[in-house]
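Quick one: this structure, given as structure tokens, is what I'll be asking you about.
Missing here: one protein chain of the complex. Every other protein chain is in place.
The chains carry the letters A, B and C, assigned in the order they are written, with residues numbered from 1 in each.
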Amino acid sequence: MAGNSFGTLFRFTTFGESHGPAIGCVVDGVPPLLELTEADIQEFLEKRKPGQSRFTTQRREPDQVKILSGVFEGKTTGTPIGLLIENVDQRSKDYGEIKNQFRPGHADYTYWEKYGTRDYRGGGRSSARETAMRVAAGAIARKVLGDDIKIRGALVKMGTKEINRDNWDWNEVDNNPFFCPDPEAVPVFEEYLDGLRKDGSSVGAVIEIVCSGVPVGLGDPVYDKLDADLAKAMMTINAVKGVEIGNGFEAAELTGIENADEMHLGNDGKPVFGSNHAGGILGGISSGQDVVVRFAVKPTSSILTPRKSIDIYGKEVDVVTKGRHDPCVGIRGVPVGEAMAAIVLADHLLRHRAQCEGWNTNKHFPS
Amino acid sequence: MAGNSFGTLFRFTTFGESHGPAIGCVVDGVPPLLELTEADIQEFLEKRKPGQSRFTTQRREPDQVKILSGVFEGKTTGTPIGLLIENVDQRSKDYGEIKNQFRPGHADYTYWEKYGTRDYRGGGRSSARETAMRVAAGAIARKVLGDDIKIRGALVKMGTKEINRDNWDWNEVDNNPFFCPDPEAVPVFEEYLDGLRKDGSSVGAVIEIVCSGVPVGLGDPVYDKLDADLAKAMMTINAVKGVEIGNGFEAAELTGIENADEMHLGNDGKPVFGSNHAGGILGGISSGQDVVVRFAVKPTSSILTPRKSIDIYGKEVDVVTKGRHDPCVGIRGVPVGEAMAAIVLADHLLRHRAQCEGWNTNKHFPS
Amino acid sequence: MAGNSFGTLFRFTTFGESHGPAIGCVVDGVPPLLELTEADIQEFLEKRKPGQSRFTTQRREPDQVKILSGVFEGKTTGTPIGLLIENVDQRSKDYGEIKNQFRPGHADYTYWEKYGTRDYRGGGRSSARETAMRVAAGAIARKVLGDDIKIRGALVKMGTKEINRDNWDWNEVDNNPFFCPDPEAVPVFEEYLDGLRKDGSSVGAVIEIVCSGVPVGLGDPVYDKLDADLAKAMMTINAVKGVEIGNGFEAAELTGIENADEMHLGNDGKPVFGSNHAGGILGGISSGQDVVVRFAVKPTSSILTPRKSIDIYGKEVDVVTKGRHDPCVGIRGVPVGEAMAAIVLADHLLRHRAQCEGWNTNKHFPS
Partner (left out) sequence: MAGNSFGTLFRFTTFGESHGPAIGCVVDGVPPLLELTEADIQEFLEKRKPGQSRFTTQRREPDQVKILSGVFEGKTTGTPIGLLIENVDQRSKDYGEIKNQFRPGHADYTYWEKYGTRDYRGGGRSSARETAMRVAAGAIARKVLGDDIKIRGALVKMGTKEINRDNWDWNEVDNNPFFCPDPEAVPVFEEYLDGLRKDGSSVGAVIEIVCSGVPVGLGDPVYDKLDADLAKAMMTINAVKGVEIGNGFEAAELTGIENADEMHLGNDGKPVFGSNHAGGILGGISSGQDVVVRFAVKPTSSILTPRKSIDIYGKEVDVVTKGRHDPCVGIRGVPVGEAMAAIVLADHLLRHRAQCEGWNTNKHFPS
């Protein structure tokens, strides 16, 4: 059934295939009178854009977004915002050989079985090209969240190489082609990924998104918990195989004594947490601490090394994918993960305004 | 906003607090003419029921489910199925001391901040007692799936103790109080958990759900992917902090060469996969392999060891939770995880019937 | 698919059959800290209750509602409110004869064809008994709307007999068994309906709902317009065949000059409308005037006069319905229509809070 929309109050719907004429989306439910220009969106698209280093696909897409509706005299009007990006650099001939083959680990086979057809050019709808529209929608979500809520992402692991968290520097993230926050890890990643590219292989990665300034109270238990929506959001990103909140899987190893985030009173009389094992979410509702989400991206299945597979005629074949592909799709997953986090938070901000704000005034403390 | 429903075509809505008169749910969208009795549901509730060993809460709830509607002469009618379980063994006095305190790591604080009020008795709505209704709805979901789709769960890790996968035996799972598939791990878990109970602590766990017999084609890209819905489903379960599909976070460490699930033709001419790194889902759509989901449960925050916190009046306090609690809530998470997986699959089975079945007939291969 | 819920932010889901053990509903999305008791709901159920005069069905149902969740210490908590009414006076034997027959004009035939089965006792799920839960949910919706928004309904036409609008007196509505606002029409309706009952027939009616105090700005164009949601809401009520807003079908006969609701400035400098042809809704958004909705109810198809039909075995039969039925179901449609209007308005009040309130501050006038 219809499955190309995300969010409830801040809701967006995307369309478009990798090698069709354009990709686009509709962002609905945006509050009125927010300042919004194409440049506001373009800024984030630039981060995700392909072909910016030798570590991402060499496809050259300007990814120039056009606002088709919902903005008047520089401000949102409350009506749906239509966005469009034309596809420019499609080389469909690259796909001639795998037109009838199922790349192992790729959506080729399952799309074919589900729909009885597929647009094989560049992966069609299953291409990560779709994520450009998420980044665009995410830029609008950030406008809804305002400047006090900051959403930042970083690549913390690539294959078997991990960053040193003691070196974490947010300013470093935009200074290298990996969105890596640890300057010492950058040359390690470079050498590692160059080696994999030469081997005709690819590699996975782990991305961490940190949302600071999130007010306490966002999230709707029990089925629309903030962490549940974040988990879903991240898992919809191409190639993601795992999601964690806060300590994540490590929490399974801890005792209740170790895992408790103790609370104190700060100098301003407001609650202060002594730690953030929970990743800023308790019972599905934001606690006011940083919301921390991590997700694991598998290695691209489109590789130059031959793999055994079958084709649509039922023959066994060796598959080699010659198109232009990201050796580590996780890298460009950073701005996409940020965007999805922004979208989930914007949605829950509006949800909280609807049901609770102004009504939840029984509280003795804290004010 | 309204957030107590899950699913789209197979959709259920729960209500009820830990110490209110009853908990209940409505399951809507169930196909007609499925055989369904209270005993069919009770069977699964028994697995989740508290007080069955010294390793779960000692609260004694018979958890006797009543079907109030939607079933006529032993079969479903296609109308909504109302289910009710009366709460019997509420000892609200246990909660007197923590009535005004925020247990560290618990939803106490965030519910208070979000709603300006909370039913503090037994955690109110945030209690894992709500999961009984998930298990009940899951039993109905299994009817929709039919006998060919099997959904089984097991506890594979408790704190720092892990099972040996070479010993995996599904028949063992129901023979021990941990839903542990490795008979050699059982005594290890027993001793480990006894020690933690004596220390007034608790511990986390990892649960694995395996769905076999799932047909190829379930899942709606790009935002209602099967894995995305599974991730959301598991993350809505109390205390869950991480979700993985197939290899999960380990996939981030692999190369594309290693991670590819190669395909061959079986003796019957049908596709066979050489491995299942993907956990049975490609591009958000089931591949016909086993669907494998894992989730991490944090340790219960309700422990006997004092922890620092604050109360609703803005005073710093030491919190000790004296109620009857699970030292490892992960254990009872096994039947709940199974239920959520069944619900997600039933929903997607109906979704696939709506849009694709009968229309997806262009396929050359496989038939 | 799942179709037993209504509303998005203020959302309720009902279940239950006419002759099952109970009917119930879950109301989700209710703001916290609203005062709510069972008596607040019971007050409205009393208006709809059967057996209160010779002009409604003689079934004796106390319709005593129980709140099962979502309310703590007399106030809502923001969690879902579970409501239950036990069925007490089911006389299923009344239905023995029509068990296998399709009453002409009744849902008997279509339920049978759609689901391949039906609970024939008292109409099962298609019975108007379900509307008791709408009235209960409507009582909660009124709490959300607050005291300044008033929702009142009246029966303005029964069969060929109409009220004289010059006699309209809201105080009269609760003084007669017809919810009739015109005291002079009451004896006319009495005599007319007595005659129809004696003839073993039934008759239709028109109900008008007037919502006053509705703030300007409620409604979400273009597909969730306030009038569109009201139209859907009313059309879901059993036996309703038409819905109008404001002038309704009469508007089709008017010219643009006649139909324009001119605007002026009141003494307080606020906009005043010279007329209300539009029924308080412009472009799908409330204008601040009274919201006026009318709906037409067809005559009950369950009558004592024999009608030609067929049975489930494919035989032609004469159908006579001997159960206890309303000779004019439109009468009890008045509190149900009020409830549905309250629910739609509560939903849109929350929707407007989410997207617009606080952001829509660019206005020069009016403040």
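In this section, a residue touches a chain if its C-beta (ideal position, glycine included) is under 8 Å from a C-beta of that chain, and two chains touch if they have at least 3 such contacts.
Everything quoted here is computed from the prediction, not taken from an experiment.
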| item | value |
| --- | --- |
| Candidate in contact with the missing chain, chosen from C:Q42, C:S212 or C:T236 | C:T236 |
| Options A:G29, A:P50 or A:P104, residue touching the unrepresented chain | A:G29 |
| Touch with the omitted chain, as defined above, among C:I151, C:A278, C:V291 or C:L345 | C:A278 |
| Of C:L83, C:I98 or C:A205, the residue in touch with the unshown chain | C:A205 |
| Interface residues of subunit B (partner: the chain not displayed) | 8-9, 29-34, 75, 78-79, 221, 350-351, 353-362 |
| Positions on subunit A where the hidden chain makes contact | 1-5, 7-11, 13-17, 20-24, 26, 28-29, 32-33, 66, 68-70, 72, 75, 77-82, 84, 114-119, 124-125, 350, 354 |
| Missing-partner contacts on subunit C, residue numbers | 1-6, 8-9, 14, 102, 104-107, 109-117, 125-126, 130, 157, 159-160, 196, 199, 201-206, 216-225, 227-236, 238, 241-265, 269, 271, 274, 277-279, 281-288, 296-303, 305, 307-314, 316, 330, 351-352, 354-356, 359-366 |
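Methods note: only the chains that are shown with their structure count from here on.
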| item | value |
| --- | --- |
| Label of the chain whose CA centroid is most distant from the centroid of subunit C | A |
| Subunit A residues counted as touching two or more neighbouring chains | 8-9, 221, 351, 354-356, 359-362 |
